[in-house]
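Missing here: one protein chain of the complex. Every other protein chain is in place.
First chain written, first letter: the chains are A, B and C, and each begins at residue 1.
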């Protein structure tokens, strides 16, 4: 698999580290309640299909990326910087 | 038998080789298989289960029978295909899976017991008595099974791995592949052309047909020469593409130096990772056998292989040959045999209304049986008029051709059934970016192969944004492929499908009868297709038999999954570079050489090496050294390289706010020139790491992490910075490597430090937890007054280039003060004496509450892990919580990993009270001390608890105590 | 008796690849670059333009775009990751600190030059980076994996590369380079 890093261009997956669902960017308020926090820390949509997830270009430019990828075909549709994606969320 | 002809062998270069100890002759250009056939060797192996005699069946990597072992000692290389093993002078090959010899194999008795050894028989027996499985049945089965043998010695050959990138990868250099590569290369694309053969050309080298105005193989050689001369082309002969992976990545195995007797430092094999924007699968097709009674005897061979041996290697597989087929290939084979002067004893065509113009005995019918135990002697031919026996020493069979579509299916796609050729063909788009062409795509004439190769290349060029020129496609054979499917010939006896695993038509039928009707069930129950050829010779036939047995069509029955690798890949190739020290990078501190010179055993700490202890003359155990080194620190001054701890430079206007968010405690309030211990949680509320962070300037902090978690923490901090708090203006840079840092610890540490500094320090200017810039001999350095031993201590950091020099200086000066260097063992004892934790305690399951640091969790701010750490289950008093342990019983020893129990309880799981994490003998206190986790821990200080270590046979009673064993008030560090 | 005279301390510098390089095999040579000041420069928010200006004024080179270098032999800026550059050669102008986090990395990296015919083939055994001349040209730089290590790779010429890995891993780099150089050289003799 290869990821098209916005900084570095297309790179082998071995340069990246995976974190998981991009929902990790949407950290709840401290007092959002147990259920919200449980959802944030533990529960996942885990779709068989397109998903947004976090990768870290650890062996490259050290950017955290939001990668839109299909979990069945492994096809990658979009890659953006997590800092930029975070901007969208905020 | 070698015959005349102008094949691709060099008769001017004779070679000597041996097989099972007998010497033979061959020529440069031979494979082991062609050379064996030239020497009339028919029996080359034994089958897996019934130990049936077997001979060479194919001329390619799909060979199921002719697997041999080459090499002696550590070089012993089993299961090599004689059909792809290039002959070299001195090659010594041995047959496999036979005892005592290939000719007389004791386990051939299995063949007689075959009625009891049908599909899945072992699931129904060997169950009584229970203990016999491991003791009797399984060892017996294991010894009988397996093919070749490993030497048992460590690999001593060289292997390598490499990466390659291209615009277009062309897989296979037959007519389609050559045409594709040529078309793309002429248009300027970066092309890699890979072929598993040593000589490119594919079937053109095995046939007698013409391309353009010249012999096919000459045309191929001409194209190869043109490609070789182009800068944008990389030719990779002897290279098999083994797998198609996501993102246009392909695995490939190159046989680099397996064909030379003395390769020197050249690798035996290279495993390639090829990234290609587009790929063309032009891997050709594999001929399939027909199942009929006793179709596995030596001398029975694929018809296409017979032509290859005749035309390329000038070898006749027999003196009197029967040819049997259900397509025109059989006729072509008979014609080539005649042209080579070999007697064709019969041509048998299974098609209705078949006829021939060749001057050979012709039969419209089917082969229904064979004779000849260790080599074919006769075949039985069933025709409308009855059964006729014909003497022959070779039988060429063609059941049709299966496109080599494996790679196209590696991403899980299922191929389409093409009734016209009675075969599966790749469905476009199964592997993004890969298109099939030629025989791999079901195009079975040379003309169509050339056209498809050119067409696929033009399509790829268009995708790549390159201008395709008009390809110059030479004229070639364009005969129709006329086939009538024939999978198995009905009749009694055993008809083989999977030659290697000894799976017969009966086995597939039995599986279907016993409810294993899914193709996957049938495969797994019978082991059909699971042998080294991975079903290349048998899967489609078996599928057809299963379809018939279950009353379904072939497409309804479906296929099993095609999985990488296409050909078996040695672990040494795919794991090249990792043997010995190569598995992971080694990290050396600047003091490494000096430590080794001082005799310190170096131990692994993550990727780093650190000294275990520094033995002094006369010391015979590590404990003696450790005790002495602890004494250095408690009594004088000790030196320890602490450079392996992670160091992260944190700068920016929001650096303080950032640290407040990642640590449980406050850092924005830390004064410049001060250092503070910090605790970091994961978002799930458990401890991630700890360490000290210094404030070097208003907007400048320096964080330290543990050695083990340095990378993890950096990743975490970057995530927080980029992903959670992009609002904060802060920058992170690892400076672990920039600074060599040494602990100088003990009552005489300031004396030692002041001996080095250009400007001495004192307690007021440099109090406990102070930090600042200093100079040593004019060199800028950093000094931190921090302590992991509880003593008055410093850590001094210099640019790494001076690390070696500074360590030697510190060590010498410490020795002059009655101290010296100390290693990890002493460091560990010192920290346990002080109750300081490491990852033995913060092992990922502990909370701040568990380690008694709940007070460090600020109530005034949010921080990573705060909310989750307050889950009720993580706050319960009954949790296993940190305590100190002192042995009080007769056994004055503690062991890490022991469990804790109440004094009178049996040591069973239900009574478990906790466990011991760290222990050491404290020379300071004169007894063992330990840290552990105990239910309700801190509430039980003063209680007696039982420690049980079943594994080491140690059991003792302990006093539960405060984890800080030494100087609990902390006066020594401050003084 | 302990030394107390501070100026008696004479620390001796050791380079990361001391005792490991140079190494010549076949047509290829790996050698350690002479020591140079290395400064990590990471721009603060909104300061990129001002930083680039000052870099030009003070050091005569612009802020490198991703994957590119600026400057020339002896005074170069390598793009060094998202929002980061590595200034190689000159001591950084202190004024840069107004716009960026400056971090001395002079001792943090082993700097190796690999040159001679076959160098690209050697690197193809160590890094997944696309090294083809059309993709990775002279003056291009990349942060990438080199023999399982985080590293930086820059093409200096047709068959000349600058390789940076962590100082502590210099021995691993030297070892892996040697193995790859041997294999590449041996292939030419097959």
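Note that in this section a residue touches a chain if its C-beta (ideal position, glycine included) is under 8 Å from a C-beta of that chain, and two chains touch if they have at least 3 such contacts.
Rule of thumb we're sticking to: contacts and distances are computed from a predicted model.
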| item | value |
| --- | --- |
| Name under which UniProt lists the unshown chain, selected from "Branched-chain amino acid ABC transporter permease", "4Fe-4S ferredoxin", "Na+/H+ antiporter subunit C" or "Sarcosine oxidase subunit beta" | "Sarcosine oxidase subunit beta" |
| Omitted chain's touching partners, listed by label | A, B |
| From B:23, B:141, B:773 or B:925, residue that would touch the chain that is not displayed | B:141 |
| Chain not shown: contacting residue from B:249, B:295, B:311 or B:787 | B:249 |
| Among B:527, B:589, B:625 or B:787, residue touching the chain not depicted | B:527 |
| Interface residues of subunit B (partner: the chain not displayed) | 48, 76-79, 113, 115-116, 118, 121-128, 130, 133-134, 138-139, 141-143, 145-155, 157, 159, 161, 243, 245-246, 249, 251, 271, 273, 410-412, 506, 510, 513-518, 520-521, 524-525, 527, 530-532, 534, 561, 563-565, 568-572, 574-584, 586, 603-605, 682-686, 688, 839-840, 843-845, 868, 871-874, 876, 895-899, 907-909, 912, 915-918, 948-952 |
| Absent chain, residues of subunit A that touch it | 1, 12-14, 17-21, 34-35, 38-39, 41-48, 51, 53, 55, 69, 71-74 |
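FYI, only the chains that are shown with their structure count from here on.
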| item | value |
| --- | --- |
| Distance from subunit B to subunit A - Cα centre to Cα centre, in angstrom | 27 |
| Residues of subunit B whose C-beta touches two or more other chains | 163, 273, 275 |
| Shared interface positions of subunit A, touching two or more other chains | 10, 12, 58, 62-63, 81 |
| Contacting residues of subunit B [partner subunit A, same complex] | 163, 245-249, 273, 275, 411, 432, 683-684, 715, 718-719, 722-724, 726-727, 862, 866-868, 871 |
| Residue ranges of subunit C in contact with subunit B within the complex | 1-7, 9-16, 35, 40, 42, 44-45, 83-84, 100-101, 103-109, 121, 124-125, 127-132, 134-135, 147-149, 166-172, 175-176, 179-180, 182-183, 185-187, 189-190 |
| Residues on subunit A engaged by subunit B in the complex (per definition of touch) | 1-2, 10, 12-13, 17, 19, 24-25, 27-28, 30-32, 34, 37, 41, 54, 56, 58, 62-64, 73-76, 81-83, 86-87, 90 |
